[in-house]
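Read the structure below first, then the notes.
The excerpt is restricted to a subset of chains, each kept in its original location.
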């Protein structure tokens, strides 16, 4: 039985891999992607997603969402991601986003799926927050919301305190965690850093796969390898594709727990910090946080996909 | 030449008078009202607006907007306003809001008016903020945005620091003042408290006008008179109808100036405080703040309207 899903994305690097996973995993019924301001310039993100469609030889409707965070000015991660596609380019004629706004598309697809729609949000949560503010019942219409963001009592990336997605739009993240979704969190640290980093050994294996998908992966993901290594991360990081994987292959999750998650919106030092309380502070749980995965299984999930021709 | 406008309202008390002004002032071309969470229960606000249509014997489309502030839980002013209509009731059959969401309606009407649409926002700014986040160009499409909110370096109402509309949704207010609208502010203090309070003398004059409109005014507005007097305000307050008046009758404004307006979103003590800097602190102006009006002219504007039969 296919799994209907939408991916909400600020397409750069691992977002591309996540979209590939949504397009190419057999059990996935990817109904569209929605674009949100995040990693790199909005129009560049759109191009990155179209390039991903192109290499997958498959496309789904793309809906454009918010070009700005909810309350704050946009801050990019271009210093990390460059153009987010390792300099790849192509002819974009024939690729056009839909006219419908991402927020309206999310609400419509939720209606059409009648309680079966899943959303994997791998960028700042602006679109998801706007959707639930436009229609509060959206939270209960979504079967499962997987959010890539925050760290589970561990280091951030854009600051010591904060991971990028929540930092860019902390108010949106706060709204989402207050809204009553059935939400699962894929955190940056420790989870991604421990179990979803591909070191040079894995990257070498991928480089030897003779498929356009693998070549695309190498071009797109290896672009930040030098940067990652310079900040002590021994490989490319895959939190976004992991987020799609945990929806489509829940057996990859080997440990998770209920947490109360709240987001800092009132201070600059800790802007976007996700307070993940593990149950000893008397706060009601509002999210499942993934603590451990089957890392080999996740790697093989991606390797198998990249081997498709 | 008629003035096209939309009123964005949390309909209670003076919002009703503002809607009357929009419906009945000859030069007004009221194209709709949009409802936003604020003073009293959302559904009660809808009823209050329909009662206003009913007494005016004229109606325009009503679009329902956000039932919640952007980021925070809703806080009502029901302790002040009661039901916001002085206990009036009626048969609501035949009165139905439109299906279109207020935010979409605002964007559509802005398109249709081709640069000529005015918006008078007399509740929390949630709808306006959502509209400008959905389409950033909305700010330049609106010819003139009149906002009732904040105080100009003077006392608040819901707290010492803050006026109700900005307190309820400070993030929305911050978005609106950052968005680039041509915006005019009608502040609570000192302007409203000095020049838009109707004491018992004026209320007595209104009570003697033998029209349904005047009776409606008396029922609706006098409901909070005892409360107002208990907190030192010698009459009923009319910031919302004043906001409509300054759009329709700009000659009523006798003094205004350019200010930088920014809204406090990061602290509880000063939540919703509007920092209105009058030009000596080196901040760029982003709003016109009304400092003085022709108070007699405003009073007569309302009295004339209430005398219509």
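For clarity, chains are labelled A and B in written order, and residue numbers in each chain start from 1.
As a convention for this text, contacts are C-beta pairs under 8 Å (C-beta built on N, C-alpha and C of every residue); 3 or more make two chains touch, one makes a residue touch a chain.
Quick caveat: nothing in here was measured; it's all calculated off a predicted structure.
Because all chains derive from one sequence, the complete complex can be expressed as a copy number, which is 4 in this file against the 2 shown.
Here is the rule we use: only the chains that are shown with their structure count from here on.
Its C-alpha atoms fitted onto subunit B, subunit A is found rotated by 180°, rounded in steps of 5.
In the complex of the two chains, the subunit B residues touching subunit A come out as 66-68, 70-71, 101, 103-104, 126, 130, 133-134, 136, 171, 174-175, 265-267.
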